[in-house]
Structures are given as C-alpha cells and as structure tokens.
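With one protein chain removed, the remaining protein chains of the complex are shown where they sit.
To keep things simple, chains are lettered A, B and C as they appear, and every chain counts its residues starting from 1.
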Amino acid sequence: MSVKNFFRVHFYDTDLMGVVHHSNYIRWFETGRVEFLRSIGISLTEMMSDKILFPLTEVKAKYFHPARFDDELELETNPLTLTKVKMEFNYKIRRKGEEEILVSGYSQNVFTSMETGKIIRLPDKYFLKLDKAMIEEMD
Amino acid sequence: MSVKNFFRVHFYDTDLMGVVHHSNYIRWFETGRVEFLRSIGISLTEMMSDKILFPLTEVKAKYFHPARFDDELELETNPLTLTKVKMEFNYKIRRKGEEEILVSGYSQNVFTSMETGKIIRLPDKYFLKLDKAMIEEMD
Amino acid sequence: MSVKNFFRVHFYDTDLMGVVHHSNYIRWFETGRVEFLRSIGISLTEMMSDKILFPLTEVKAKYFHPARFDDELELETNPLTLTKVKMEFNYKIRRKGEEEILVSGYSQNVFTSMETGKIIRLPDKYFLKLDKAMIEEMD
Partner (left out) sequence: MSVKNFFRVHFYDTDLMGVVHHSNYIRWFETGRVEFLRSIGISLTEMMSDKILFPLTEVKAKYFHPARFDDELELETNPLTLTKVKMEFNYKIRRKGEEEILVSGYSQNVFTSMETGKIIRLPDKYFLKLDKAMIEEMD
C-alpha cells in the first residue's frame, strides 16, 4: 500500500548549483509520511492533542539525479515497519510520469510522550489503523 | 543603541540565481531581534515560559545588492519603538567591514497571551528593560 | 486578473510558537508570482535561458492571523504594475474557502541582465504578455 503525493519544485528550493538543495528532499519525505497517515485516517494534529509526539530518529537519502526548478515531482511513500513504538518508511522521488528515481530515502520515527519525553506505546486508537495498513502492505 | 551580529552565507541560503534567496534576509532579521533583546537582558525562552508570545505583525525589506555564498555579513539592528504592546525594529545588512547597505528592513511584533491569543501589555519585568533601551536610543 | 494557487502547510513550515513561521509567507508569495506568470505564458526557466534575471527589490507583508500545520491555504496574486523594467504584485493568503485574510503582501521585482547585473528593458517576447495581462487587470 503505497501513497503518492505530487508537488512542484519552487524557486526557493534551488541552490547555487542550479538544482534542488539536498535538504529539501528530507523535508519532502515528511510530506509523504503525513499523506500516508492521512490516507489511513491518522491525523498528526489529533495525535499532538493527545499529547503524543513522533520525533524523527533516523533518516537516509540517496541522490541519483537532480530535480530542477518548476519540475513536477511525485513522491511515493511505502511503509516498512509500523508498530506501537515506531514507524519506518521508504521513499522514492521521480519526475511525474517518469520511471527514473531521482532520490530514494528512508526514515524512522518513534512515538514519545509530550509530557515526559519518553518513548511510549501507541494507543490502539492509532495503532489499529497502522497495523491494518501494514498487513495490507505485507500481502 | 544598535546591536550587530555577524554570520556567513551558507550554501543552502543561495538559489538558482546564484545569490542569497530573498526570504533568508527576513529570517536573519529575526536573529537581529533576538540578539538585541539578549543584549538588554531579555530572553524569549523566558518570555514563552511566562506564556507570552511575540508574533510578527509586519515586515518590510528593500534589496539593493545581493549577498553571495560564503560572504561574511553584518546585521545592524536598531529599535524604533519598544512599548508594552509592540516592538518595531530597523535592520541594515552589509558585508562585514563595508559601508554599502545590501538590504534594509523593518519589522513589527506585538505581545500576545499564549492562552488567549489576544494582545497583552508586557509585564514590567520585561518592559522596563525595553524602555531603558529605548530611552538610550532616543538620546 | 488574479491567479490563485493552493497548498498545504507542512510540518516544517511551523515554528516553536505552534504556527507558520512568518518567513514562509514570503516564500509562498514567490509561488504566486510564478503561477501568475505561468498563467500568461511566461516561463522563468525560459527567461533565464535568455540570460534575464528578475531579482526581488522589495517585499512587504502584514500578518493578521496565523496559519497552522495542515491548513489548506489559498494564495491570491494580483498584478499592480507590469512594465518593461519591473513587476509589482499584491498577495492575499486565506484558508481555502474562507473570507478572512491571514496575510497580505506586496513585492517588486526588476529585470536584470545575467551578464552585466544591470537593469534591462524586457524584450517584447515577454513584455507583450505582461502588458496584455495588465490591460485586462485595469479593465
């Protein structure tokens, strides 16, 4: 079960080398996670109002080809692990409608308590949705 | 009473035109406000722990000459108005040790309650420091 | 003749005050300019390949109400002046489908030569499109 979102490269995403600055892909991965969670009915705003945070604990990216100003990009987000304590996703960024992967990535988030800062186990309210998505992914 | 802070232009501050993206000067103005307030003994972290926020309500910038990657810049921050309800500052950005102004700016912040979102009047704990700085500025 | 574009507030657009950082609206104004120009058949990529740059010379913003994570925003871009030497635009940002203006803004760009850095007069290839849009705006 992969989720795709689409966006344009803005002028402010570029740098002096004439292409997208590498840090922006890390930001775009985040939009993929948010859209994936939205697609299975999980709202990060609701999670925060339940005093649950979801800090990033690891991120990786490999850069194969540069994206450029005004490109229309497609971000494909796939869940790798979705448990009560962490979420891991893989990412692929392509130009819309093209096969070639420009950038691939990975991220890991854990769930923590807004009050204690400690890692917590996600309530079923959220976990059951993650688990259902993961089972579909495994099939 | 002006406060100066110094910083380098980073690669990620540049854009496809080969110079600093204009939005970054708006961010740098913020660092000038923070350093000005620090210089008169006001900590924004303390203010937030007192449930006071300081949203920006207006900003202006004029861009005369571009800054480039690796330039060492000087930001001069001058208070224009410091009252119980708002702060207004003027900014000048130059290359370190040069006279020519690259970018000038203006900002206005108001003080609001973290709980109600409404504009508040700043407690004397903070205001007296602002007022002292403003009197020195007027002399 | 106004042009509207729509986008979500991302997590990375927010700051410690829990709302969108003010500098991001300045970036979003840029996306409005680009979409306005696209709508009248002008591509900034083509302009750059013709060795024409379009540096920002002035920007202003007034902040009335904060936007928040995951808000869907609408940016309305209106041309104020479109000549052979400069472009001025006004901006209004609202939540999608709402009347209330969150942030309003203004920008001025000039056209310069990539080779000399000097202000130039835009070739008719581009200017006639700007002029037509401006005449429609005045009607």
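What we mean here is this: a contact is a pair of C-beta atoms (placed from the backbone, for glycine too) under 8 Å apart; a residue touches a chain by one contact, two chains touch by 3 or more.
Note that the structure is predicted; figures quoted are calculated from it, not measured.
Note on the chain not shown: across the whole complex it touches A, B, C.
Residue C:11 is the one among C:11, C:106 or C:127 that touches the chain missing from this view. Residue-level contact of subunit B with the missing chain is found at 8, 10-12, 27, 30-31, 34, 43-45, 69-70. Annotation for subunit C: contacts to the undisplayed chain at residues 11-12, 14-16, 18, 21, 23, 69. Hidden from this view is one chain, which touches subunit A at 16-17, 19, 22-24, 26-27, 30, 48, 53, 55-64, 66.
By our rule, only the chains that are shown with their structure count from here on.
With each centre defined as the average position of its C-alpha atoms, the distance from subunit A to subunit B rounds to 33 Å. Subunit C has its Cα centroid 24 Å from the Cα centroid of subunit B. Along subunit B, residues 16, 23 each make contact with two or more other chains.
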